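One protein chain is absent from this view; the other protein chains keep their places.
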Amino acid sequence: MRYGLVGAAGRMGGEIRKAFAAHDLVFTLDVDGETHTGTPQALVDFSLPAAFPSTIAAARRFACPLVIGTTGLSAEQLAEVRILGEQTAVVQSFNFATGVTLLKMMLREFAPFFADWDAEISETHHNKKKDAPSGTAILLREATGRDCPTHSLRMGGVPGDHTVFFANEGEVLSLTHRALSRSVFALGALKAAEFAVSAAPGFYTFEEVLSCGLKR
Amino acid sequence: MRYGLVGAAGRMGGEIRKAFAAHDLVFTLDVDGETHTGTPQALVDFSLPAAFPSTIAAARRFACPLVIGTTGLSAEQLAEVRILGEQTAVVQSFNFATGVTLLKMMLREFAPFFADWDAEISETHHNKKKDAPSGTAILLREATGRDCPTHSLRMGGVPGDHTVFFANEGEVLSLTHRALSRSVFALGALKAAEFAVSAAPGFYTFEEVLSCGLKR
Amino acid sequence: MRYGLVGAAGRMGGEIRKAFAAHDLVFTLDVDGETHTGTPQALVDFSLPAAFPSTIAAARRFACPLVIGTTGLSAEQLAEVRILGEQTAVVQSFNFATGVTLLKMMLREFAPFFADWDAEISETHHNKKKDAPSGTAILLREATGRDCPTHSLRMGGVPGDHTVFFANEGEVLSLTHRALSRSVFALGALKAAEFAVSAAPGFYTFEEVLSCGLKR
Partner (left out) sequence: MRYGLVGAAGRMGGEIRKAFAAHDLVFTLDVDGETHTGTPQALVDFSLPAAFPSTIAAARRFACPLVIGTTGLSAEQLAEVRILGEQTAVVQSFNFATGVTLLKMMLREFAPFFADWDAEISETHHNKKKDAPSGTAILLREATGRDCPTHSLRMGGVPGDHTVFFANEGEVLSLTHRALSRSVFALGALKAAEFAVSAAPGFYTFEEVLSCGLKR
């Protein structure tokens, strides 16, 4: 696959280049300008909202699919992403970790069975993380459809653990996701790009990428 | 609810009497004979295959629903249970723990998403347990549809823990069920009996009891 | 061993009678009065501070060792326990779970090695438990000599889990104690009574009972 990358010089850009090592980077877009050695078959953006206008412009220029994991996009920007989806395949999500997405799907479907169980969430991240609870914990809590008490541990260099507990008088069921490294999101982006390259135009979530992967 | 109990004098019978404390025990059937002070609205049997003929006879006599968790029934006996289901509601399962049943349902539905992840199972039980892996581990392994390596720890008085792990290069997802006591199965039997009392004639698994509970 | 039991009719009294099943209960003391069929070789009290004067009087009357796990004793009452220790063996502790006591000893000795690691504590108990953090969590925190952030989960029927985490940039060490049932404390009381019966007069903690057990 020939791919383009927005924010190629950033930390996440580095992770994506590593995950896409088997593919050709033919277009980069950074604060400093762009490089361009071919026409990308997919454009990937996990950078900042500030880059968004250039990203959309590039996707239109190349008429190529877009995988976008930028957080903090405004409602207007998200609307623009949807409009782009009328012409080409667009995959947008706030979390491209496969395991987190599957856990979210499980919770959404099975949480109703646990309506009369207690539920709590515990998450652990490295001590540099400022926000608590984590965005992922909030996303999982929403998937349970309940206001579970949520505990945030901040210690050492833990990349990110999340556990959702259900307990009743005689049983405890706990569902734990553990990220082993920060490469997780880049691997999800790769899966999304591979999907998008051959998908019909449309706006897709990462959940749909996973579900379609299953059907094929 | 007025209920009848086969094997009332056994260990599991004791657990069931405790779980059904809010209900009236009006009929018991044991090796020694029967006691009979009313007509049961549901009959419960978690005893041994030897009791099976008497159980079926009693269910027919009272024309009442049956909840049966006896393990080791023969194919002929299971066929007889199904025939009884044509006349009255029958709930039959080899595991009446709600959490185990839900975990099995989750695995059956979501395991395909983990086809390219590694999968292993680890289970821990008290040191008196002879068989390994546990029946529940086998049931969960079957639900994954894969031949996961399975590890059995036998130590102390652990009532029963089961974990199914999925891992890829960057993530680990682990689903753990932990029994807090042996009352778990009796609580499931209660849920099944409450269901059966008002259900249409038919043969039901414990999974169906849980799913119907959700729909109502 | 012939033993006496204060609060024999209470819940904890029941647990102790079960744990001491191989021994002879020859003296009981309750709100209703006492029963007395022999001279106890050890007296056990895990009841309430209100019983304390009668307990001390009985220990003096029989001139026998005392194992006391009552919580909420006043400084004066604790001083009286120490004075009794001048005449007979007395074992006093606020937690008679062997594993908790060993974990406390480990933490007290090894916590200094973790001075430059982050430390947090997480504990889980059944949803009937009112206080948070648990007394055991406080005791473990004190053993670390640090003011670790402490998280309390309250759910289902969990008898009691405690984890102390240490983490740095590259490693996490976690020490977890899990109570399987409420019999834990009664088994510790038994170990203490067996120790006290043949010990020299003195005031002993449960830690000393465990350490002496090792030396013999």
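Order of writing sets the labels: A, B and C. Residues in every chain begin at 1.
By definition in this document, a contact is a pair of C-beta atoms (placed from the backbone, for glycine too) under 8 Å apart; a residue touches a chain by one contact, two chains touch by 3 or more.
Since the model is a prediction, treat every value here as computed from it, not as a measurement.
S.K.: Among B:Phe165, B:Phe185 or B:Phe206, choose the residue that contacts the chain missing from this document, as touch is defined above.
M.R.: Answering carefully, the residue with contact to the hidden chain is B:Phe165.
S.K.: Of the listed residues B:Arg108, B:Arg154 or B:Arg182, which contacts the missing chain in the full complex?
M.R.: Counting the whole complex, the residue in contact with the absent chain is B:Arg154.
S.K.: Can you work out which residue in B:Asp30, B:Asp118 or B:Glu194 touches the chain that's missing from view?
M.R.: The single option touching the absent chain is B:Asp118.
S.K.: Have a look at C:Ala143, C:Val158 or C:Leu187 and name the one touching the chain we're not showing.
M.R.: C:Leu187
S.K.: If the missing chain were put back, which residues of chain A would it touch?
M.R.: That gives, for chain A, the contact residues 156-159, 180-181.
S.K.: Which parts of chain C are in contact with the chain that was left out?
M.R.: Residue positions of chain C that touch the missing chain: 97-100, 102-103, 105-106, 109-110, 112-114, 166, 168-181, 183-184, 187, 210, 214.
S.K.: Considering the entire assembly, which residues of chain B contact the chain that has been omitted?
M.R.: Against the left-out chain, chain B lists 117-120, 122, 124, 127, 149, 151, 153-158, 165, 167-172.
Here is the rule we use: only the chains that are shown with their structure count from here on.
S.K.: Which word fits the touch map of the chains here: line, ring, star, complete or other?
M.R.: complete
S.K.: Looking at mean CA positions, which chain is nearest the middle of everything shown?
M.R.: B
S.K.: How many angstrom lie between the CA centroids of chain A and chain B, rounded to a whole number?
M.R.: 39
S.K.: Quick one: report the Å distance separating chain B from chain C, using the average Cα coordinate of each chain.
M.R.: Averaging C-alpha atoms per chain gives centres 37 Å apart.
S.K.: Measuring centre to centre with CA averages, how many angstrom lie between chain A and chain C?
M.R.: Those two chain centres are 49 Å apart.
S.K.: Which parts of chain B, given as residue numbers and ranges, touch two or more other chains?
M.R.: In chain B, 180-181 touch at least two other chains.
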